[in-house]
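Here the complex is missing one protein chain, while the rest keep their positions.
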Amino acid sequence: MTSPLTRTQDGEGRTAVAVQLAGLRRVYGPVVALDGLDLTIGPGELIALLGPSGCGKTTTLRLLAGLEDADAGQITVAGQDMTHLPASKRDMGMVFQAYSLFPHLTVRQNVAFGLRLRRVHAAKRDQRAIEMLELVGLSTQADRYPHQISGGQQQRVALARALAIEPQVLLLDEPLSALDAKVRAQLRDQIRRIQLEVGITTLFVTHDQEEALAIADRVGVMREGRIEQLASPTEVYSRPATAFVAEFVGLTNRLAGTVSGGTVTVRGRDLPLVDRSTPAGPVTALVRPEAVTLASDSSGESGPLVGTVIASTFLGATSRVTVDLGDTTILAQLSTSDATALPAGSRVALMIRPDPVLVAVDAPAVSEE
Amino acid sequence: MAVATTTETGARPVRAGRRLSLPAWVGTVPFLGYVGVFLLLPTGIVLFHAFQNQSGGFSLSGLKVLGDSTVRGFFVGSAELAAVTSVIGAVLGAILAYAVASGNPDGVVRRLYLAASGVLAQFGGVTLAFAFLATVGPTGLLLHASWFYDFPQGIGLIYVYFQIPLMVLVFMPAIDGLKVQWREACENLGGSAWQYWLHVGGPLLAPAFLGATLLLFANGLSAFATIWAWENQIAYTVPQQISIALSSEVGLANANESAVLALGMVIMVVIVMTGYVLLQRRAARWLR
Partner (left out) sequence: MAAVTSLGESSLTAPAKGRRGMQAGRRRRLNLFRYLVFTAFGLFFILPLLATARFSLEGSQLGTWSVAAWKQIVSYPGPPPLLSSVEITLELAVITSGVVLVLLVPTMIWIQLRVQWIGRVFEFLCLLPLTIPAIVLVVGLAPIYNFIRHYQLSALQLFWAYVILALPYAYRALSAGLGAMDVTTLSEAARSLGANWFTVIVRVIAPNMRQAILNAMLLTSALVLGEFTIAYLLLYNNLQVNLYFISRATPNAAVIFSTSLGALIFAFVLLLILSYVGRRRARG
């Protein structure tokens, strides 16, 4: 059964479309923003492009929207080549990071704007606008002006406006970045809920990995104009394809280790490898803080896995504890109650959970932007 | 070490043994005093003389001269000149402002045009009249315009010369205030460039544009030096007549005519400026 929100004017359900980006290239003078990017978004799928500023994620979105021209490559939506179609003819809905709404129009008029451009009759326009506002939960604010509502509400209106025209694709350009942390979390879940309900193919751009992991069907981690890994959130997190992905998504400890056989030896422990075929030799192992457990150590011995707590960062339900191992420091993530039992100065013994570990061969520091 | 703190009322704290406590607004007295003597007092004097009769008492008889058709002609002339040059200046200035604003914000062109506008908006008066005399006057280099001494064309052309830069200065912030996201959102929702200007850009700029036009109108009403250098025998406008009246009033006890004319001018300008301020506020809400 199709949702009433995907029903077109003649009552038929609208099916979600696939989006294909092939070999996209974009340069600004000497700077290569996108370098032959390939991406396929399945029908109804939400893909999040994640990466540091300058990685090309916003450029990708804007090329898809038609707000910028590609220097090379092809854009296909629902089998139709859109590479040379102007933005106004691409039938996509976009939510911007800031200043989305037209300040001189009410919320209702904003949402109805796209329909007005399409010469939809006033009554139908209004009906659809209210429908959309109910979808985002703001029908009571219909006659307010943008400056009279909060940032989070403005973005919801922007979403309603983008969906009102029944676009084929939904584009979100860091829609939550300008909002408060609490609003961000609520709104992000709401966006995902609406996206699933409407079933629209969506591209979501963000630099916040928590956002990307929370709502996406697949996450594309980008760096310097290329996608380093495109996979489900769990996979990107626990099986990062490159050191950059491992370090950008979530926190990571970098520990010296040696590879031999199918395992890497880190501080006297053997840990399985993500990539069994890694050649033997010295490497830097990337270990997640939550894979490190601490226990109070009163034995007085020293060893590769014994150290002193330096500091604790309180994060709410969990805490991040920094431990000094003599030759390096390591981060462990514990429940707060466990962490309070180990104040600064306590001697602790570490255990590393035997999860498969990614290693960077021969690792001089992988620089993050 | 004790740190001086401010009290709730903003009064300066008492330092032991040194100063007495004064309310903070005393700090603005020099300014208020200066403005009082050199701005408010003269304005008061104008009002006072306007309502004075021959023997020095209060009377509205002086205002009767406002009903005189010659005098009304001065006001109509002023309004006509101001209206024509403000509208032309506003439209042309808006086009120029858009051309400058749509370029590189840090570029040479913008800086040049803004500096030029800053200077040319003040480049009025005697020097400007002579410059135009040199260009299109009877012995002008570009052409000998027979209409140079006609009212309002001849002087109007000169007025436009400083109205346009003033428009650029006043209106450009509004154009800068148009966020690129609005253009892109409109495009994304299916709008063409024409539709953007019709439904979004135009309405958003309208208050600022109208307000700026009013400012140009007030500017056109108030200008004196330019038109005096252009023509000082025949008065077409109120400022010219004020000057003629003032010089004929020297030595006379009753400075009435010039004061009444001045009062009339002030009323006109106040109405226009009120409109400007209200429109500015609307524009600022959207475009800041």
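We call the chains A and B, going by the order they appear; numbering starts again at 1 in every chain.
Quick note on the criterion: a contact is a pair of C-beta atoms (placed from the backbone, for glycine too) under 8 Å apart; a residue touches a chain by one contact, two chains touch by 3 or more.
As the structure is a computational prediction, the values presented were derived from the model and not from experiment.
Enquirer: In the whole complex, not just what's shown, which of A:50, A:67 or A:227 touches the removed chain?
Expert: Considering all chains, including the one not shown, the answer is A:67.
Enquirer: Name every residue on chain A in touch with the hidden partner chain.
Expert: Touch set of chain A with respect to the missing chain: 22-23, 25, 27-29, 36, 66-74, 83-84, 86-87.
Enquirer: What residues on chain B make contact with the chain left out of this view?
Expert: 1, 3-4, 6, 10, 24-25, 27-28, 30-32, 34-35, 37-39, 41-46, 49, 92, 95-96, 99, 102-103, 106, 109, 111-112, 114-116, 118-120, 122-128, 130-135, 139-142, 161, 164, 193, 218, 221-222, 224-225, 228-229, 238-239, 242-243, 246-247, 255, 258-259, 262, 265-266, 269-270, 273
One rule holds in what follows: only the chains that are shown with their structure count from here on.
Enquirer: Mind checking the centre-to-centre distance between chain A and chain B? Centres are C-alpha means, answer in whole Å.
Expert: 53
Enquirer: Quick one: which bits of chain B touch chain A in the complex? Just the residue numbers, please.
Expert: Chain B reaches chain A through residues 179, 181-182, 184-192, 195, 199-200, 203-204, 285-287.
Enquirer: Which part of chain A faces chain B closely enough to touch in the complex?
Expert: Interface residues on the chain A side: 65-67, 86-89, 91-94, 96, 98-100, 102-104, 113-114, 116-118, 147, 161-162, 165.
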